[in-house]
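Every protein chain but one is kept in place in this view of the complex.
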Amino acid sequence: MNFEFPLRELPAVMRGPRIERRRVLIGGSAFWGTMQDDTTQLRLDDGRLIDAEQASYLPPVTPSKIIAVHISYSSRSIETRNAPKPTATPTYFMKPTTALNGHRGQILKPADCSYLNYEGEYAVVIGRTCRNATPDEAWDFIEGFCPALDMGLQDFRDTDQGSMLRVKGADTLLPIGPGLVRGVNLFEQTLRTFVNGRIVQQAHIGDETIWGPHYVIADIARHITLLPGDVILMGTPCHSRSVDPGDVVECEITGLGRLMGTVTAIEAPRAAALNVGHAPTDSPEVRRVALGNDSRVAEYLKDNLRAARAQRGHE
Amino acid sequence: MNFEFPLRELPAVMRGPRIERRRVLIGGSAFWGTMQDDTTQLRLDDGRLIDAEQASYLPPVTPSKIIAVHISYSSRSIETRNAPKPTATPTYFMKPTTALNGHRGQILKPADCSYLNYEGEYAVVIGRTCRNATPDEAWDFIEGFCPALDMGLQDFRDTDQGSMLRVKGADTLLPIGPGLVRGVNLFEQTLRTFVNGRIVQQAHIGDETIWGPHYVIADIARHITLLPGDVILMGTPCHSRSVDPGDVVECEITGLGRLMGTVTAIEAPRAAALNVGHAPTDSPEVRRVALGNDSRVAEYLKDNLRAARAQRGHE
Amino acid sequence: MNFEFPLRELPAVMRGPRIERRRVLIGGSAFWGTMQDDTTQLRLDDGRLIDAEQASYLPPVTPSKIIAVHISYSSRSIETRNAPKPTATPTYFMKPTTALNGHRGQILKPADCSYLNYEGEYAVVIGRTCRNATPDEAWDFIEGFCPALDMGLQDFRDTDQGSMLRVKGADTLLPIGPGLVRGVNLFEQTLRTFVNGRIVQQAHIGDETIWGPHYVIADIARHITLLPGDVILMGTPCHSRSVDPGDVVECEITGLGRLMGTVTAIEAPRAAALNVGHAPTDSPEVRRVALGNDSRVAEYLKDNLRAARAQRGHE
Partner (left out) sequence: MNFEFPLRELPAVMRGPRIERRRVLIGGSAFWGTMQDDTTQLRLDDGRLIDAEQASYLPPVTPSKIIAVHISYSSRSIETRNAPKPTATPTYFMKPTTALNGHRGQILKPADCSYLNYEGEYAVVIGRTCRNATPDEAWDFIEGFCPALDMGLQDFRDTDQGSMLRVKGADTLLPIGPGLVRGVNLFEQTLRTFVNGRIVQQAHIGDETIWGPHYVIADIARHITLLPGDVILMGTPCHSRSVDPGDVVECEITGLGRLMGTVTAIEAPRAAALNVGHAPTDSPEVRRVALGNDSRVAEYLKDNLRAARAQRGHE
């Protein structure tokens, strides 16, 4: 966490009671509802009580824009850079809204791509128009939080000069949900990503996040107006890796919920046969990002995270 | 048909080839696709071929407004009025966009209501911003056509002084689809509504429609800007009747497709227990509209429609 | 006020501090800002301080639907009905979103129309998705309030069978603003409409409104989902009358602000020359509504309103 902007008191959006809103498709209509305390039933606003496990989910957000933090976890910073020190300030990229996907969505992997990586994250959803706020004020503009999977086709890492439009922007590459949650202290939660039920990423948000959402909102809103519904993806911890068709990817954040998606093969685009555009590439740099650098991460985890956790244990 | 504005040539939107676009939810993402010639398979734009029968449908439209013609079929005009002559010009009401529903949707009937009526119709979808057009020009602003069911809770006929907000505006009361079709000569098509598989409404659009979509668009656009995606519901023929939970209602229009919805019971709204708002009413006027006037329609059908059909047969 | 649902405590949206948000166009970009205490300056969110009098205003709302109460003032009820008793429950109609207009807008009057009537109103803006709420709960779904002018082309009163699509739905017929206000006790405010600076309508909202916004929201949301940004127009007091090109119409609500529009002539639509659609009509019924019934209102005002005001004076 960025210690220059400590919380003086818990912001309203993180104080209870916990409220989780979900949006489902029944027949051909979308309905909003509120999760019941037992977390197995969804009370639709029209009074119907449905089994949350059986529902067909839509994204619980309708943003005008989606902005993502490149790196906001110390473990990810270590893993992806040569220097052991994170950058002094966060950096960002955008995902198009056509990438949105809901809980239990299909995450499409074209036949000519090899490296589709998961990144478990939490998303911040904007509630009110925000421009030119300080970090202290920024909390008031947050509607709530969602689990999210910022999926990426790393085969396109060599192109787009850092914007990652094709790495991160393809249709279906942003599962988000199942619900939009407020009334939970985000900084006490733990994020875990699962592939086929096995934990592949894990981070305590309070211990390991470099910048809080209040800092990020204040940073972006220096120059860019955030509108109600806009989504900010808060970065992923270390151990983003590639998955294959048939794999089930989940992002669980305690207090927020568990989001699931299934990797699904589609054929290569028709324009690929005409050699249109940058071809998916299998380079050393692509492999380095797609397949990761376990030794460096292991070193870091051993030294730093245990210390952080020990410190928290003593607070 | 309004004979003051005959077609000089078939407009482009009614000339072939026939193209049907549908929008489906797979996992948590919406995808557009084009129906294949055999009408059993939908080719998604990303290349996947899916079974059209198994798909989960979204409305194929995202209008900013929905305007409906009160009466545009001579048989309906006869049925609902004392005078045998239709009004000289069409009249309209609005449905909120929250009423939209897709193919195979649930059509909600609250427990405190008794008379949920079907009205099979065709919908016109606007393709380009339109204001101040003549009937001749109006064709160029049409994107395509869809089957639709303009459902109504006739229990609220006694209130809202003719706007029908609560009769026609409740959530789910506008199933539309399965697809958006262009390249079909609308005036050669036949509309049929089915309840549990039995034909309950039938009309030949060219013979029995009083006003064509070009006339209606020119009429509305005298004062109101129509935006891309806006929907105009073109009225229903005679024999709108009430249906009950469990009933399957379908509107089939040859050339356009067959739309289905299922009547589904929900509990009465919570505010009903507090006596908030106009209570659903079972009055003679409500019954007259909900249950219809078969003798008058029978008389009309015998005399007029057979003549019209005979005349068409000789053209 | 509907006495079955008294306020137990002042809802948050009516408690201070007062906040007024406005949206302006500068060059080709829209900007939000907050009015400063002196009410002559608008602080844009990007830090600029501009003269509120010189700004170019956009509507401070972007609704998916606009629902209007037919009659919600006792004086208007008396004026427009034969019975001295208002209807037992409110009734509604819709206006299309293309009718939206901002502060200092031009209110268009086509050359073939004679009776463009003003109706000063307050609008309620929805802040959160609302369905199936009780009146007590409904307050939490309100974002704020705006002055509004529900203008109507009474020449079309004879058509549309009560939906008033063409009376109330034409482009520009809903000036709203200048701002969206929260933190003001609506029930202590007075609404006044001015034509060319002369008061033509006046009503104390707390004394003369029949139904509060909480009741109306609970009523509509029995069957219809209200979405963030949706607008409800709360009806006008007596003395709606016709205005002519060049007239300046204003609706001032103490605590909320003063909205202005100018009646502007445009030519008749091109389709009028082809006799498309219901022609503007000058009938006794049209004149009755457009020009009003002063004697009945005078009677009512003498007997009832003075009593209400006297009673308030003694509270």
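As written, the chain order gives the labels A, B and C, with residue 1 at the start of each chain.
As a convention for this text, contacts are C-beta pairs under 8 Å (C-beta built on N, C-alpha and C of every residue); 3 or more make two chains touch, one makes a residue touch a chain.
In this text the structure is predicted, and so the values were computed from the model without any measurement.
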Note = In the whole complex, of C:Q41, C:T89 or C:Q106, the residue touching the missing chain would be C:Q106
Message = Just to verify: which one of A:Q41, A:T159 or A:T262 makes contact with the chain not shown?
response = A:T159
Chain B residues touching the omitted chain (full complex) = 32, 45-47, 129-132, 225, 228
Query = Which chain A residues touch the hidden chain?
reply = 4-5, 64-65, 67, 70, 88-94, 96-99, 110, 131-135, 153, 159-166, 169-171, 215, 218-225, 227, 269-272, 274-278
Request  = Quickly run down the residues of chain C that touch the omitted chain.
outcome  = 25-29, 31, 46-48, 56-59, 100-106, 108, 171-172, 175, 177, 261-262, 264, 266-267, 269-270
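In this section, only the chains that are shown with their structure count from here on.
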Interface numbering overlap (same over half, different under half) for chain A and chain C = same
Ask   = Any idea how many Å lie between the Cα centroids of chain B and chain C?
value = 32
Remark   = The distance between the C-alpha centres of chain A and chain B, rounded to whole Å, is 41
Key: Residue numbers of chain C (touch at least two other chains)   = 131-132, 225
